[in-house]
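With one protein chain withheld, the remaining protein chains of the complex are depicted in position.
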Amino acid sequence: MKKLNIFLLLSLITVNLFPQQKTAESTELYSPVPPVVTPGESSKPPSDAIILFDGTSFDQWVNDNGNAVEWIMREGCMTIKPGSGNIKTKRWFGDCQLHIEWRCPTPSVKKEADTNTEQGFGNSGILLQSRYELQIFDSYNYPDYHNGKPIYVNGQAGSVYKQVIPLVNACKKQGEWQIYDIIYMAPRFSDNGRISIPARITVLHNGVLIINNSEILGSMNYIGLPEYRPHGLKEPLSLQEHGDPVSYRNIWIREL
Amino acid sequence: MKKLNIFLLLSLITVNLFPQQKTAESTELYSPVPPVVTPGESSKPPSDAIILFDGTSFDQWVNDNGNAVEWIMREGCMTIKPGSGNIKTKRWFGDCQLHIEWRCPTPSVKKEADTNTEQGFGNSGILLQSRYELQIFDSYNYPDYHNGKPIYVNGQAGSVYKQVIPLVNACKKQGEWQIYDIIYMAPRFSDNGRISIPARITVLHNGVLIINNSEILGSMNYIGLPEYRPHGLKEPLSLQEHGDPVSYRNIWIREL
Amino acid sequence: MKKLNIFLLLSLITVNLFPQQKTAESTELYSPVPPVVTPGESSKPPSDAIILFDGTSFDQWVNDNGNAVEWIMREGCMTIKPGSGNIKTKRWFGDCQLHIEWRCPTPSVKKEADTNTEQGFGNSGILLQSRYELQIFDSYNYPDYHNGKPIYVNGQAGSVYKQVIPLVNACKKQGEWQIYDIIYMAPRFSDNGRISIPARITVLHNGVLIINNSEILGSMNYIGLPEYRPHGLKEPLSLQEHGDPVSYRNIWIREL
Partner (left out) sequence: MKKLNIFLLLSLITVNLFPQQKTAESTELYSPVPPVVTPGESSKPPSDAIILFDGTSFDQWVNDNGNAVEWIMREGCMTIKPGSGNIKTKRWFGDCQLHIEWRCPTPSVKKEADTNTEQGFGNSGILLQSRYELQIFDSYNYPDYHNGKPIYVNGQAGSVYKQVIPLVNACKKQGEWQIYDIIYMAPRFSDNGRISIPARITVLHNGVLIINNSEILGSMNYIGLPEYRPHGLKEPLSLQEHGDPVSYRNIWIREL
């Protein structure tokens, strides 16, 4: 009878056991444990970010020739010195989250730099891996602002230059600080040099989604279609000098 | 000789003309013109957002039965009343950018609601299209916080519940306000009800990328694998009541 | 002692039980059951395919004006009658697997139709949803064939015309039958008419992968960049008449 009880007990256990074949625990994972990151307040860098510019130093940057940066640093930001050329980071990056703040010059400042051309409107750009350009431009209230002379929509602020038109125009006025929060996935090339996985980009402009996981078609070309040419997984981040005294501050990056 | 001149001139023009075949203008687009959106300051809604909760009214919400919301509204936020059930929006949404702020209860508040179980740790969730859950949980300093009893990593804050482990843990302490900025692409189903384009999600948690364009595998299941069941392009947004007095504020959404 | 045995047994079971929380059954699914399809032999249509052309009838087709097809049907294939215009299916399609066989005219046949221009080289095209063109062209042994006058690579056989360069050139000689096996995912548009999920295409040309899940950039434009204009989820499939007597046979499609 004791023996019987054991079998009864066992059968009971079995009965309970089978409905548990799909238990809640079956779909629980315990690794990999996400590393703890302390977020920053008000767009300040989280604890795992590489700080590329905090307003006090050009330590992370060189100009395109590898020499010292000639841009101007004052009041916690860097401002383009027209004619001084692009700058780029010493470190190289691939997939990343990039936070960057920028400001277009006000008209009075612009007049000092250059005068009445379209090119005076705060033209600069973020060159991801030194070749894929997220456009910086004074596109506030476009197209009315430019006296009826609009820029092409794949050239306005927030475009992947000459490739992707932003979903909306979330620009602030000249003289106000603006934010790009960028998620960038670098392209992958095959052994034979052809593109195998195109780059992708997502951009929040002042908190508003303007590019939604768009495919990048190739390197920025001013003339001609964009084209991919093979490069390494990591490349420097560049900022474009285009003759206008655009300012930057609070630049940080997280490698993905 | 005049005739000759004409031909000379023509050939000259031709010479100039051919290098211009690929002009800068060739890659410029003038439509569609991105609509102008005024961004909000400090996570406040941009001008084209639908405000789902601004701290003053439950107008946009009903409970799961379609009746009046029983959650508590005070001091500019809504707090879950344990036992009162999920709530959902009256409007239905598909692809969207969603901003939502949430706060886990502090220990003292938790004691009032329930006591010593894991389930007291600020458990709630954002149910995209009422079925794909982005987890809300008190995962601050996980795994140390819970006295050595960790939650599974695909169940901590910022996970797509039981599907996607967040890249990092960017949680703030209980009692502090936290932000999710979500980009959500709804799934598409074929005529026969099978999934044809799975849903995708990107999440910034307190400004830190924690989910990077991940594929959603199906509806949230507590027990069993996630599975897709066909539904419309737009569905309500739901917030989960899971027994804990989690609070929400500043909820806005932009249709993509 | 018996009692002790029971507890021993129980503890043993428990020990065995917990490692079984993740059982093999936990990750087994029993629905949805994939429908049974009888595959076709040698590129013939599987049982669930819609047969668009089997060599005996134009029943599934009209010309672009909705009138009767003027192309020539003989010997189990259809051949373009130059000047007669494009043709399109009566049924409309979205996401699909499309099998289509095509043949470029041999030089002697070409001479009848037109003479010595590039346009005589078997130019036609498959217009997915009547607007996204997978190019048909005589690109055999390109670039040598055309007496040193090559076609642009995003215009050769297997290109998404003026958008995507094929990975390789898997063309057969003029006069030989060639096969495209196409997987096409239709674009999705947002309520405001902007593209939200671009179309994607994969192509096997004579069994060789020539386009690998590439994004389509918009409607085919001969002049100007491709652009998306909103349309329905389903549209007719068109075949392009471009002056050359290209032939088609064994066309079938499976809705995805």
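Note that the chains are named A, B and C in the order they appear, and that numbering of residues resets to 1 at the start of each chain.
Please note the rule applied: a contact is a pair of C-beta atoms (placed from the backbone, for glycine too) under 8 Å apart; a residue touches a chain by one contact, two chains touch by 3 or more.
It should be emphasised that the depicted structure is a prediction, and the values quoted were computed from it without experimental measurement.
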item	value
Touching the absent chain when the full complex is considered, from C:Ile165, C:Ala186 or C:Ala199	C:Ile165
Chain C, residues in touch with the chain not shown (by the definition above)	22-24, 26-40, 42-43, 46, 48, 97, 99, 141-143, 150, 152-156, 158, 162, 165-170, 172, 181, 183, 185, 200, 202, 204-210, 212-213, 221-225, 254, 256
Hidden partner chain, residues of chain B it touches	2, 5-6, 9-10, 13, 17, 20-23, 25-27, 167, 194, 196, 198, 212, 215, 217
Chain A residues that touch the omitted chain in the full complex	26-27, 29, 31-32, 35, 95, 185, 188, 190-194, 196-197, 225, 227, 255-256
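We adopt the following convention: only the chains that are shown with their structure count from here on.
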item	value
Residues of chain A engaged with two or more neighbouring chains	22-23, 26-27, 167, 212
